[in-house]
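Heads up, one of the protein chains got dropped from this complex, but the rest are sitting where they should.
Per-chain numbering from 1; labels A, B and C assigned in written order.
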Amino acid sequence: MKLFAQTFFLAALFIAGMSITDQKKTRVVFFGDSITQQGVEPGGYIAKMKEDLQKKGVADKYELIGAGISGNKVYDLYLRLDNDVLMKLPDVVVIWIGVNDVWHKALLGTGTDADKFEKFYTAIIKKLQAKNIKIFLTTPAAIGEKTDNTNQQDGDLNKYSNIIRRLATNSNCSLVDLRKDFLSYNLKNNTDNKESGILTTPINSYLSATPFFVSLLSF
Amino acid sequence: MKLFAQTFFLAALFIAGMSITDQKKTRVVFFGDSITQQGVEPGGYIAKMKEDLQKKGVADKYELIGAGISGNKVYDLYLRLDNDVLMKLPDVVVIWIGVNDVWHKALLGTGTDADKFEKFYTAIIKKLQAKNIKIFLTTPAAIGEKTDNTNQQDGDLNKYSNIIRRLATNSNCSLVDLRKDFLSYNLKNNTDNKESGILTTPINSYLSATPFFVSLLSF
Amino acid sequence: MKLFAQTFFLAALFIAGMSITDQKKTRVVFFGDSITQQGVEPGGYIAKMKEDLQKKGVADKYELIGAGISGNKVYDLYLRLDNDVLMKLPDVVVIWIGVNDVWHKALLGTGTDADKFEKFYTAIIKKLQAKNIKIFLTTPAAIGEKTDNTNQQDGDLNKYSNIIRRLATNSNCSLVDLRKDFLSYNLKNNTDNKESGILTTPINSYLSATPFFVSLLSF
Partner (left out) sequence: MKLFAQTFFLAALFIAGMSITDQKKTRVVFFGDSITQQGVEPGGYIAKMKEDLQKKGVADKYELIGAGISGNKVYDLYLRLDNDVLMKLPDVVVIWIGVNDVWHKALLGTGTDADKFEKFYTAIIKKLQAKNIKIFLTTPAAIGEKTDNTNQQDGDLNKYSNIIRRLATNSNCSLVDLRKDFLSYNLKNNTDNKESGILTTPINSYLSATPFFVSLLSF
C-alpha cells in the first residue's frame, strides 16, 4: 500500500472514530477540483475510500459525496459553497484545492494571489464551522515530480501549502498534508528525478487544466 | 472641458436629479481601484465632482466618499464590500473596476477569468440592491491609448466592458461607459495613434500596477 | 471557393508567374508552426496548393516543401533556419509565424516581446535575401473568430500583424495578409459573432499550443 492511500486511510479511520456512536450515517463531502471530480469514478480516491470502508464493515455508517469540478480554484469553491456543500448538510468536509490557483498563473494568467487565496479559504472555513461541520484541509500535492526543487511551480506550491498548514492550525482543522507526503514518497521512489510517472501521470504541460493523477486510481 | 469630465458631470447631474427633494444628504460611495484611491486627492475625479457640486450650489446635499484601493480586482471589492461600503450606509454606489482583472493576467498571472468576473460582479450588485442602493457601473477605460486596436489588452477590455454593459442592462443599473467615451475621445484627439499622453500618463508597462491616469487630475 | 483559398491561390499564381520560364522546378519552402506542419497532411493547405497546381497542369514546375513545427515562435524559426530551410536551397520561402509568439504569453508565459519579434524576423529575412530567395510574409490569422474585437489576443495580433506588414514593405517581401482576410471573411460569414467554427475549429483555449485550423482542410 502506498503512502498516499495510507494517508487517506488514516483520515478514514479518523472519520470513523468520530462518528462510531452515531445512529445516522456520517455524511462526508469532498470539495475540490478535477482530482476530486475524478475521485468518484471507478478507481478514484473516493471510490477507493468507499471500498476501504466496506472492507472494514462500516460502509453503512458513511456517505461519501464528491463535489469536485475540473479547473476549480479556491474562489470557485467559495462561489458554489452553498449549493454544492451546505445544502447537502454534511457532517464532514474535505477541502482539496490549490493546484489551479498556482498553475493557472502560468497557464492562463488567472491564478490566485496568495493573500486572496488565504482570504477566500478562510471565508469557506468560517461558513463551514458556523454550521459545526468538521473540516479536513489538504495541501496541493504536486505539479511535476522532480525531487530537486526544479519543478516550475515548486516555490509557489510550497508557499500555498504553508498557508493551508497555518490555516489548519489556526482554525482547528485537520490537515492531510499530501504535498509533504508526495515529496517524501518521491524522494524514496523517484531516484531518477523523473518529471512524472511515479505518483502522477505524465503532465502534458498545458494540455490539461489540472494534473489528473491517474496513479491515484491504481493503488 | 474634456469628455471624461462631462461623463461624470452627467452622472453628477443624474445623482442630483434623484435626490433633489431629500432632506438628508445623499451619500455616494465610489468603489474601485487605484484610480478611485487617487480620486479623492486634490485634482482627483472625486475631488473634481465635489467642486462641480459646489459650483452648482448643491454641495451640502451630497457626501462623496472614496473607497478605492490600488491593485483591486472585482473579488477584492467583493471581499471588502461589507466593511468599506455597506457599513457606510450609502444611497448610491459607483463601481469602477476591471482594469486589474484584465491587466494582471500579463502583469502577475493573477487576472480574473471572465466568467468569475461576472459572478463576483453580480454578487456585489445583488448585495447592494438588497439594501435598495442605487448603483452606477463604470467600464474600464483603457490600458494604452492607441486607436487602431493594437493595445495588448484591447480585446479583453472590450470583452469585460461588454460584461459590464450587459450587467447594467440586466440588473437595472446605470452605466458610465468610460471605455466607449475614451475611445471616442481618442479617435478625435489622438490622431497620431500615440501609446499615451492624451487622457493617460505614459504607461510604464509593468512599472505600475494600475494605470494611474494623471490627466484625470487636470480637467 | 473561400477567401482563404483564394489568397493562397493568388500566391500560387504569383509563384507561377515568376518562374514560368525556368527550366528547373521552383522550390518553395513553407516555414512555420503547427498550421504548416499540418499543411502537408491530406487536406492541408500545402496539399491543397499542390492539387491546385496539378489542376492547372503546372505541378511539374513546382516543389512545395513543408517546414512547420508545432509550437514554433519566430526565434524557433531563426534557430532552425540553416538546417530546415537554407540547406534545401529554396527559390521561394513562405513564412507564416506569430500566433504562438502572441498566444504563449497567456498560455505559458513565454511569448515573444514585440521588439524581439521584429528583430528575429528581420534577421531571418536578411539571411534569406542574402541568398536571393524570394520571400512571402504571412500575418497570423486569428486566435478566436469573434468579430467585435473581443478575442483576448486581438490587440496583440493586430500589433504583430502591423510589424509583419511593415517588414514586408520595408524589405520588399510579398505579403499574404491572412489576418485581414480572415477578419473580412468573418465579418460577412460570422454574423452570430461566434468564438469559432467558421474558419477555425473550436479553440479549446489552452488545450492546444497553436490553433489548428481544421477548416483549412476543407476548402
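As a working rule, contacts are C-beta pairs under 8 Å (C-beta built on N, C-alpha and C of every residue); 3 or more make two chains touch, one makes a residue touch a chain.
Since the model is a prediction, treat every value here as computed from it, not as a measurement.
Visitor: Going by the contact rule already stated, which one of C:Q54, C:N83, C:T110 or C:T169 would touch the omitted chain in the full complex?
Guide: From the options C:Q54, C:N83, C:T110 or C:T169, the contact with the absent chain belongs to C:T110.
Visitor: One chain is left out of this view; which of A:A106, A:I124 or A:L137 touches it in the full complex?
Guide: A:A106
Visitor: Of the residues B:V29, B:V74, B:V94 or B:L107, which one touches the chain left out of the display?
Guide: Only one of B:V29, B:V74, B:V94 or B:L107 touches the chain omitted from view, namely B:L107.
Visitor: Touching residues of chain A against the unshown chain: what are they?
Guide: 105-106, 109, 148-156, 158-159, 162
Visitor: What is the set of chain B residues that contact the non-displayed chain in the whole complex?
Guide: 105-109, 205-207, 209
Visitor: By the contact criterion defined above, which parts of chain C meet the unshown chain? Give residue numbers in ascending order.
Guide: Looking at chain C, the ones touching the missing chain are residues 75-76, 79, 104-106, 108-113, 116, 119-120, 123.
Basically, only the chains that are shown with their structure count from here on.
Visitor: Chain A and chain B share one sequence, so how far apart are they rotationally when you fit their Cα atoms? Give it in degrees, rounded to a multiple of 5.
Guide: 180
Visitor: Examine where the copies chain B and chain C touch and state whether the two sides share over half of their residue numbers (same) or under half (different).
Guide: Comparing the two copies, chain B and chain C contact each other through largely the same residue numbers, since over half are shared.
Visitor: Roughly how many whole angstrom separate the Cα centroids of chain A and chain C?
Guide: Between these chains, centre-to-centre, one finds 44 Å.
Visitor: Any idea how many Å lie between the Cα centroids of chain B and chain C?
Guide: 41
Visitor: I need the residues of chain A touching at least two other chains; which ones are they?
Guide: In chain A, 105-106, 108-109 touch at least two other chains.
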